[in-house]
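Following: one structure in structure tokens, then a few remarks.
Of the protein chains in this complex, all but one are displayed in their positions.
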Amino acid sequence: MATKAKTTKKRRRVQADEKVCIGCKLCEVACIVAHSKSKNIIRAFNEETPRALSRVLVEESKPLTFALQCRHCDDPPCAVACMTGALRKDPETGAVLHDREKCVGCWMCVMVCPYGGIQRDMREGKAASKCDLCLELDEPACVAACPNAALFVVEDED
Amino acid sequence: MDYVIIGNSAAGIGAVEGIRQVDQTGSIAIISDEPHHTYSRPLISYYLGGKVEQHNMYFRPKTFYRDYDVEPMLGNPVTVIDAAGHTVTVAGKKIKYGKLLVATGGSPFVPPIENLAGSDVFTFTKWDDAKALAKAAEKAERAVVIGGGLIGLKATEGLLNLGLNVTVVELADRVLSTILDEKASQIFGTHLKSLGVTLITGDTAAAVNRDGEGSVTGVTLKGGNTVEADVVVVAIGVVPNTVLADTAKVKKERGIIVDEHLMTSAKDIYAAGDCVETFDILRHIRRPQPIWPNAYEQGRTAGINMAGQPLAYKGSFGMNSIEVKGLPTITVGMYDAVGPEYEILAKSDAESLTYKKVIIHNDRLVGAVFVNDIDRAGIMTGLIKDQVNVKAFKHDLISDNFGYAVFPEALRKERLSS
Partner (left out) sequence: MHKSLIKAEFQVQRDDYKCIRCRVCERQCSFEVHSYDADADRMFEDEMKCVGCQRCVEYCPTRALTIQPHPSTIRPHGNWPYRAVKDICKQAETGGMLLSSTGDELGHRIYWDHLVLNASQVTNPSIDPLREPMELRTFIGRKPDQVDVRLVNGKPVLKTELPPQLTLETPMMFGAMSYGAISYNVCQSLARAATASGTMYNTGEGGLHRDFYQYGPNTIVQCASGRFGVHREYLNAGAAVEIKVGQGAKPGIGGHVPGEKVDKEISITRMIPVGTDALSPAPHHDIYSIEDLRQLIYALKEAVEYKKPVGVKIAAVHNAAAIASGIVRAGADFVTLDGLRGGTGAAPTRTRDSVGMPIELALAAVDQRLREEGIRNNASLIVAGGFRNSTDVVKAIALGADAVYIGTAALISLGCTVCQKCYTGKCPWGITTQDPYLTKRVNPEIGTQRLTNLLRAWSLEIKEILGGMGINAIESLRGNRLHLRAIGLNERELDVLGVMHAGE
């Protein structure tokens, strides 16, 4: 049996501690830079059009603030609902990954994500946009950018 | 074969993935009369409109059958199921099964319309339909779409993208009458008209008009008017396809009846997807709920059960996300409930064509409608699914920046902790 069919219980996600989230939104800034073409903060914001989107959202109801992004569920409803196969849980990393190439922007995922963690990306055609855990980096950009250690990676493997 | 799956779409693929979660070695065959590698049915309108190319039509990678060790048998229908003998017949050949899944989907409902048979008339549920329609559309300028439901409007979008003039004929007094409430329908109608679509409601086709060579020239409506057109798309609706299941004499009503493990009345025969009827947990009735996520989920659950791990399917509820050239719209659950027992909170803005509505019953959300502003709609779906008491924050439900920040602390923590 080929390994690809094996399902994983591995789960990795970024978690926010609302007690020390200060609502600065530097996580959003870092996310935009990490998903920009240039990876340069000034160019990403001031020169790249359309600007990259943040996949993390800081929710606010002052004084409460907290960052929220895809929870990379064990059994992601978005992947169940995705009719193109663009959203899949990656068995290697446990990350719920999105293939922009395949996505047509039908918003089934937006409809079913109980965290509201999927955004609409209307920049070039339409497609969903979501946290990819910055798998190519040592640490998700938002986590690295949080000035108050309010964001951290939680990993469980079971 | 340990497992035979009939239907190579959402439910069928779900079943393969479900079986392999439990059983990595049992033999699986997947059979479909459609010749294609598993593809995404809802994408056929995008394909028609040139928005999705061939290689992006596939629901799973080309290596899927190999990766999951599945034998695909594509291009021929299964004609008979022999429940007693545990065999199915395909292309005259009998295949023995340990467990069988019927995932035959739905069939387009075609009402009696005069002169329907012949060229230039299409239903719109299969990739090949889209291919044929695309070909016909090449030399066409005007199209008539009979049926203003989801499939009809998705076909309309495809045709608009090809530059055709489209007339939609809908028997009800509004489009999408089975998935949108009146207000949302109205907004949608306005939007369609702004796209140049001619909308005829309260009428339907009586006859297809053809010229001497048999080519379509238009349709004549029940009301007497005629609409000129070069192609006709019939998209009145889809009904559970139970033709094959009937050969095994499984119980059915509107769709095949299954128990909570998705087994039919016949031992070792399971069914899932658009061909079955399942429990609607909001409306408390059994009914077909033909949407992609339900089909996949049922298929996967059936697969897990077939592989010997009992897993109950609790039922589901209706939801739809539909967008026709802009105007994203989402409806969830009992979007249309009315009556004194329901509390309805809504707001709309005519200019921006936005509309938000939630329906509350016993402090629980039972339905929601979002037009144009659909961001974070899934939070609402989650609240409906888990029947969360929303009393404490119900007035925030339709606020512009609705999110977890408005939840009471304990509930927020509970829902975000997982």
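The chains carry the letters A and B, assigned in the order they are written, with residues numbered from 1 in each.
What we mean here is this: a residue touches a chain if its C-beta (ideal position, glycine included) is under 8 Å from a C-beta of that chain, and two chains touch if they have at least 3 such contacts.
What you are looking at is a predicted structure, and each value in this text was computed from that prediction instead of being measured.
Counting the whole assembly, list the visible chains that the omitted chain makes contact with.
Displayed chains contacted by the hidden chain, ordered by label: A.
Write down which of A:V29, A:L57, A:L87 or A:A127 is the residue touching the left-out chain.
Of the candidates A:V29, A:L57, A:L87 or A:A127, A:V29 is in touch with the missing chain.
Would you indicate which residue among A:C21, A:A95 or A:V143 is in contact with the undisplayed chain?
A:C21
Out of A:C70, A:A127 or A:A150, point to the residue that touches the absent chain in the complete complex.
Final answer for the missing-chain contact: A:A150.
Against the chain that's been left off, what residues of subunit A make contact? List them.
19-26, 28-30, 41-42, 44-46, 62-63, 65, 145, 147-150
Assume only the chains that are shown with their structure count from here on.
So how far apart, in whole Å, are subunit A and subunit B when each is placed at the average of its C-alpha atoms?
Whole-Å distance between the two chain centres: 28.
Write out the stretch or stretches of subunit B touching subunit A in their complex.
For this pair, the touching residues of subunit B are 10, 17, 20-21, 24-25, 40-43, 46, 51-52, 56, 58-61, 63, 66-69, 292-293, 296-297, 300, 319-321, 323, 328, 330, 332, 374-379, 381-382, 385, 401, 403-406, 415-416, 418.
Residues of subunit A touching subunit B in their complex?
Within the complex, subunit A touches subunit B at residues 1-2, 4-7, 57, 59-61, 64-66, 68, 71, 73, 77, 80-81, 83-85, 101-102, 104-120, 125.
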